[in-house]
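Please read through the structure below; I'll follow up with questions.
Every protein chain except one is present and positioned as in the full complex.
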Amino acid sequence: MFYTDFSFGGRYVRNTYALKMSAVWFCCLLITVNASAFEIESERLFESDNQRNELRILSSTDLDYMEPIIRSYQMQYPATSVLYTVASSIELYRAISEEQANYDVVISSAMDLQMKLVNDGLALEHQSSEVDALPAWSRWGNSLFAFTQEPAVLLASKRGMNGLSMPQNRKELIELLRDNPEQFNGKIGTYDIRESGAGYLFATQDSRQSDAFWRLSEVIGSLSPKLYCCSSAMINALHSGEISLAYNVLGSYASAVLDESDDGSIVPLTDYQIFMLRTALLPKRSKQPVLGGTFIDFLADSANRALIDQQVGLPAINGEVFNTHQHYRPIALGPGLLVFLDKIKRKRFIKAWSDALLQP
Amino acid sequence: MKDKWRFSTNSLGRRLLLQLLLVAAVLSALLYLAVRSVANQAAIAAHDNILGASATAIAEQLTASEGEVLIDIPYSAFSMLGAISEDRVFYRIDSNSETITGYEDLPVPEEVSIRAAPHYYSAQFRDSDIRAVALERLITVDNAPVSVLISVAQTRRGQDAITARVANTAAALGIGFFLVAGLMSWLATRSTVRPLHDVAGAIGRRGAHDLRDLKSPIPSELAPLVNALNGFIARLRDTLHRNETFMAEAAHHVRTPLATVRTQAEIALRQAETDESRLTLRSVIRAVDESSRSATQLLDHAMITYRSDQLALETFNYSDLVAEVIRGLSATAELKDLTVIADVDANLEYAGDKVLIECALHNMVDNAIKYSTDEGQVDIQLSKVEAGIQFRVCDAGRGLGGSVQRDLTVRFKRGLNVSDIVGSGLGLTIVEHVAEVHRGCFTLISRSGGGTCATLTL
Partner (left out) sequence: MRFLLVEDNTDLANSVSARLKLDGHAVDWAADLRGADGCLAGASYDLILLDIALPDGDGRDFLARHRAMNRDTPIIVMTARNAVSDRVKLLDSGADDYVTKPFDFSELEARCRAVLRRRGGAARNVVSFGGMEFDALAAQLTIGNEVRELRNRELRLLEILLSSPRSIYSKAQLCDRLFSYSEAPSENAIEVYVGRLRKKLEGSNARIETVRGVGYRIIDQ
């Protein structure tokens, strides 16, 4: 639900959560000083007791996750109020690239869009000892800095598996689905990449990793899959027994929810596992880049990784994981991400994907 | 000598060093520029190659299908650019001059034939310097050729960083080269100028009267100089020799008749009958003595003035010299029945110009004898003192008679009480001068019991 609605057709599909939040959104709109043309989902001002300045953050990450970080940040900078605005990653991209919205920090899990903001020169450079300590793969130049690494995982319902052994990799998953078509027909969920930015990113990166992606897509397509806008919806559907398997779910969200039920579990695939990086940047139009820099430094500071890991519940940057698990693949920050943003490329990919998944 | 060479603006060595340093500086600068430009070109070429590869990778994927151009940008086309530097990447793909994807405003070359080969160019885009490549491919769509232009561009920060690094390296190289070349220039200059120093040293070390030709081995370039120098020395030698001969001749020609006059005056005096003629003859003899003595002291004074410019310093035995001076004058002292008491420390060695010192000692003893009363006593003392060596001559004569030393050591100035004694007024001037050029000290004081003490401390 946080990484939901972005599509290049400019079509904005409001998710259920967003509808629920629309009342809040309208209130926010009324009190927001600079009325924005882009759609925001929620906004909250973390006031400080003796406010001297206000840090404006535009983020695609839900407030619940960021609140502990902001509170902790304010302990360090007690004179700073923080205005935290949530928007979908595509709206966020539009706000920065087209509407020149006034924010000091932009946080998004849409690596490709963040990369495009940087590539189009819309991000400031920032240098500090904190960001310099970041691993090379978790930053792009002096403009884009990652602070979480979140895997795309396969979720399975024990009930839905009905005693079948869990697949170890995509090859076994393909075989499992081929061998048990009647059991899984209509019981598989995955992103609708036409609507979901995260789904599109995962799918494109998946396609780069292995040919198995297209074979898997063919197999899933033959089993009348259910397509979802977002990870939370897939988790809910699995939870309710609507589906038995959910492919490419954002693992960080899944682990938070699945703790509560014994039924659903994350299936560790050993061939490869894609990791998405949640990144922050300083928009070029920021009026107080130094203040924004303090927040970036706070996120990058290795001393705060435990906070992100435990209190926030998002996996903080940890290069060790990639050394010990050879099949963990972080999505590389770099101009390569721009390739799938190319409109022709995107059209071709979605067509190929549709041909595989949406079998009549 | 060395310092002179180092600081003189007219120094040959300095001039040579400056020229070599200038050459080194120019070479260093050229080296710097050459390294920089070659390395920059290499960096640009390497960068261009990757841009070219990127554009080619895109071009490879061009196909035509169902009446349209199909473009499938390979992931590697951009990721390879990300691999070399963290630069921003722009691209643009035109089909029949119409942008079909990418950055529409990315500058592309106009009306340049780029069909044959990739065209590399630099431009400005979105406030940044970019390096770009443009590549044209013809695709047949529905039996008609369609021109597809692929441009890939990248900002130049990585390249600038390389350029800066290369510039630093080149600068370090240039400076290093300059320093090494400078050091070598200095050494070369030194070794080139050394023969000059050797010649200068050889001349400088010579005694004041060493007029032999220079024979030390010299580089051929210096041969004319040394030959000229030797020629000059030879002429100088000749002149000096002629002068000496002339002086000797002159002295001979003046002194011999004087000797005749004096001798005949003595003879005549012996046979003189009247006091009048006696007094006349005595004054003749006196005049002869006076002119002889003046001539001697004038020559001595001239010699001292000449020698003091270039002292022939050597360490020699002062005790022997004092003994020699006393012996030379003992006959004169004997005529006055003077008692000469010499208290001379044995074997005192010290540095000095022997000829000048001899002259000074001779004058001091001669003075003491001259101004002593008959049967008086002259005390001569040579001793080692803290400052060096001290020579003291004391007489029991008439003393200074109220004159002060400053007056007595002025040329041709004599004491107020000595008009009855033959003298030129140059003796003490000579002693003082010798003391001066040896950085010593000469004092003249009246003795309490009458008489004078002259002390020369060196």
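Should a chain be cited, it is by its letter among A and B, assigned in written order, with residues numbered from 1 in that chain.
The rule we apply is simple: a residue touches a chain if its C-beta (ideal position, glycine included) is under 8 Å from a C-beta of that chain, and two chains touch if they have at least 3 such contacts.
Computed from a predicted model, the values in this text were never measured in an experiment.
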item: Chains in view that touch the one left out, judged over the entire complex; value: B
item: From B:263, B:305, B:383 or B:443, residue that would touch the chain that is not displayed; value: B:263
item: Of B:126, B:157 or B:278, the one touching the omitted chain in the full complex; value: B:278
item: Sole residue of B:336, B:392 or B:447 that reaches the chain not shown, by the stated touch rule; value: B:336
item: Contact partner of the left-out chain, one of B:15, B:165, B:235 or B:252; value: B:252
item: Subunit B residues that touch the omitted chain in the full complex; value: 247-249, 251-264, 266-267, 269-270, 275, 278, 282, 285-286, 288-290, 292, 295-296, 299-300, 303, 324, 328, 330-332, 334-337, 355, 358-359, 362, 370, 374-375, 420-422
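In the analysis below, only the chains that are shown with their structure count from here on.
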item: Distance between chain centroids, defined by C-alpha means - subunit A, subunit B (Å); value: 79
item: Touch list for subunit A against partner subunit B, complex; value: 118-121, 140-141, 208, 332, 334-340, 342-345, 348
item: Complex contacts: residues of subunit B adjacent to subunit A; value: 70-79, 81-83, 86, 88-90, 93, 100-102, 126-128
